[in-house]
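All protein chains of the complex are present and in place, except for one that has been dropped.
Read from first to last, the chains carry the letters A and B; within each, the first residue is number 1.
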Amino acid sequence: MSLDEFQKRDFKVVGQRVERPDGIDKVTGRAMYGADAYATGMLVGKMLRSPHAHAIIKSIDTSAAEALAGVKAVVTAADFAPLEAGDAHNVLDACIARKKALYDGHAVAAVAATSEKIAKAAVKLIEVEYEILPHVTEIEDALKLDAPIVQEGFRNKKIPADMSDNASNYYQFGHGDVDAGFERADLVIERKFRTAATHQGYIEPHACLASMGPDGKGDLWCCTQGQYYVRALCAQIMAMPESQLRVTASEIGGGFGGKTTIFIEPIALKLSQKSGRPVKIVMSREEVFKASGPTVSSVTDVKIGMTKDGRITAGDAYLRYQGGAFPNITCYLGAQSAFAAYDLEAVRTVGINVLTNRPKQAAYRAPGAPMAIYAVESVVDEMCQELGLDPLEVRLLNAAKKGTKSSYGPTFDDIGLVATLEAAKAHPHYCAPLGPNQGRGLSCGFWFNFGGNTSVSLNINFDGTVGVTEGNPDIGGSRASISMMAAEELGIPYDKVRTIVTDTNSLGHNDVTDGSRVTFAVGLATIKAARAAIREMCNRCAKLWDIDEDAVVWKDGFAKPAGPNAGDYEPMSLAEIAAKSPNTGGPIAGHFEVNADGAGVSFGVHLCDIEVDPETGFTKVLRYTVFQDAGKAVHPDYVEGQMQGGAAQGIGWALNEEYIYGADGRLQNAGFLDYRVPVASDLPKIDTVILEIPNPGHPYGVRGVGETPIVPPLAAVSNAMAQAIGTRMFELPMSPPKVLKAIKAARG
Amino acid sequence: MVRVLIWGSLQSATDGQAKVEVEAKNFKQVIDALGKDYPGLTEQLAQGVSLAIDGVIYKESWFTPVRPDSEVVLMPLMAGG
Partner (left out) sequence: MSKIHVTTTINNDPAEFLCEAEDTLLDVLRDTLRLSGAKEGCGSGDCGACSVTLDGRLVCACLVLAAEVEGAKIDTIEGMSDGENLHILQKKFLEHAALQCGICTPGILVASKALLKKNPDPTESEVRLWLAGNLCRCTGYDKIINAVMDAAAEMRGLE
């Protein structure tokens, strides 16, 4: 199964703003997050972390810790059997250092004790002998031929000879003759951009409660975006069959991609196995910053050619991303998405990953795209300025549309970019007057969106209500959307449906909640599961009426004879059929399993007004509007919520957020005081305009909306900055000291 | 025969060709044929690839049909946040 054709319909439930099923629990404090689980006999797990950015672990002496009263287990990497090279190997190495500590905060040992106080004391009793090595934390330093090498053996054969062995992955995409394109241009501009690493900044630190029995069975409760992936990784690391490890996802206190992998879960399982007791590990905020998975930092060169009437003749981007001490793929996602918004005859993008002594990066909302598109959208803006062209008209002139060969290869089907740009052009925000020290910026954004493996089970209860069981943690209101789609398809009210997110052993596999896939793919599977249940309900009626199964149809929540020839029978409601189901063959259910494709790419356009205080360099965001195509907004509140939340994160990235490493290779700002995410008073109202250009690959036309909104703010804010201070900045974040420096440099 | 678009940094494994032709009727046959005809691609194929078929990205679906006139683009295995 692949594409499920969109069919136009009049929606009754979809598109309404209903209350969410998890709402009461969340406003009363009852909702159970990762750290909210307690088990009888539970121990507290704590990690010992390397204070060094790069060091050989010569020895670990745990004897004093083990001897402390109340300590029940101590774990080091030696407790885990080495894995073959690959993802799980790297994940385990990132969870606990084996031969080398690869970054400040890298775990080297862990203890489980009867209290937090004892666990903390025990950690201090572990003696580690380190041989400190030279370290490197910045991209350009890591690429120098004499740089300290973080890990050997990851160099791709395409890596240029003038780069050190820290360069690992190499990807190139594009089409057409770029050099000829630049020849045709009236103006060619080439610029270098830098973006700092940022953190997803979920307010809930990673937490888990693991329980392993001597019979080899295990239970794991954790906050994650994907319990099935947690199970697959942990089972591999623990050398146990997946069937024997049940993973339950707690309510999740924010993820944004950062909870698509594991950091503490195998450690808790191993401590539980060794101690024979349940073990809970909760990361501190400092640990989250130092030892979870921030996003990449980047250095990107972009060169664009344009005719004097605004047509782009060629685009070239050269991306170097660092994602910590391990190879990763974010650089190719960046290289593929850099020019995705444009219809180009000639385009070339290269993405290179660089190893540094920093934690292993994890996904962050449209991973790789924001920094690449920031660079491209900044250059396009500068060219418009230089040529005296309207930046929105130039985007319209060059916009990717149906039939455009995308910069990453495939030809686009129906996409919403032109309509989104037109909406921005027509909006009063675009031509509102600006005052002194103010500027307005515009940027396009893009994300691929994915589908993936999905299982849904839908049960018709005897009382005529419906239970939907799905396996994707709800990070933005998806249980409401899934219930709405089930109600829509079945033709029953929303409040008759309850959707739950279940554990790994109660439903077939589900891919991680990522790639903006849930409302699309789980929604699609729910609609198909509902159709399966409808088919069965029609069959039951056919039996009751003693007519052909094909002679019964479903309409608006009722089974009816297909037409006058089928016979004259009173339509039966879902509730009536459900009540009779014990008599007609037993419980009725529908289920659907699919590897869903056809997610449909997503485009957004953001407008941003800022005002800069020329004395302090402080930037105030005055007005912000997000335009995005949602295909079909199932629950408009939560679509708007994604648009607003993504914009806020992008604004933080543009203005303040950054990982700052000292010369000693240690993270200088591992807390919310010094790593400054936007607070309520930093932001204006964020307006939203939802467009609905149906995705041909979903029965209701749904497109994922979660990731695209973090992409445009970086350039939108930066382009506004160029106007507000009269000079362009090429580095994020544009924190007050940097803005002040740029203003002073421009004044000469 | 199906024409498959190969991304830039893989073209050294296809004698510099951006487009190669393989005998295939579905996703899996495309991948198998690429590996057989261009052994230099096997490392990347083993790491995982996606195929965009007529504009839609397929991650692993082996039996997705491919027609002779389909636009088929080899892509790295895609992931999101």
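We adopt the following convention: a contact is a pair of C-beta atoms (placed from the backbone, for glycine too) under 8 Å apart; a residue touches a chain by one contact, two chains touch by 3 or more.
In this text, all values refer to a predicted model and were calculated from it rather than measured experimentally.
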Visible chains in contact with the missing one: A
Given A:Q644, A:N695 or A:T708, the one touching the chain that is not displayed: A:Q644
Full-complex contact with the absent chain, from A:S284, A:T411, A:N459 or A:S573: A:S284
Touching the absent chain when the full complex is considered, from A:E251, A:E470 or A:E692: A:E251
Residue of A:A97, A:L417, A:V677 or A:M734 in touch with the missing chain, whole complex considered: A:V677
For chain A, the residues touching the chain missing from this view: 17, 19-20, 22-33, 35-36, 38, 116-117, 200-205, 251-256, 282, 284-285, 475-477, 635, 637-638, 640-641, 644-649, 671-673, 677-683, 685-686
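One rule holds for everything that comes next: only the chains that are shown with their structure count from here on.
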Euclidean distance of C-alpha centroids - chain A vs chain B, Å: 26
Complex contact set, residues of chain A against chain B: 2-3, 158, 170-175, 256-258, 260, 329, 332-333, 336, 348, 350, 362-367, 408-413, 447-452, 514-517, 595, 597-599, 697, 707
In the complex with chain A, residue positions of chain B that touch it: 5, 7-9, 12, 18, 52, 54-61, 64, 71, 73-81
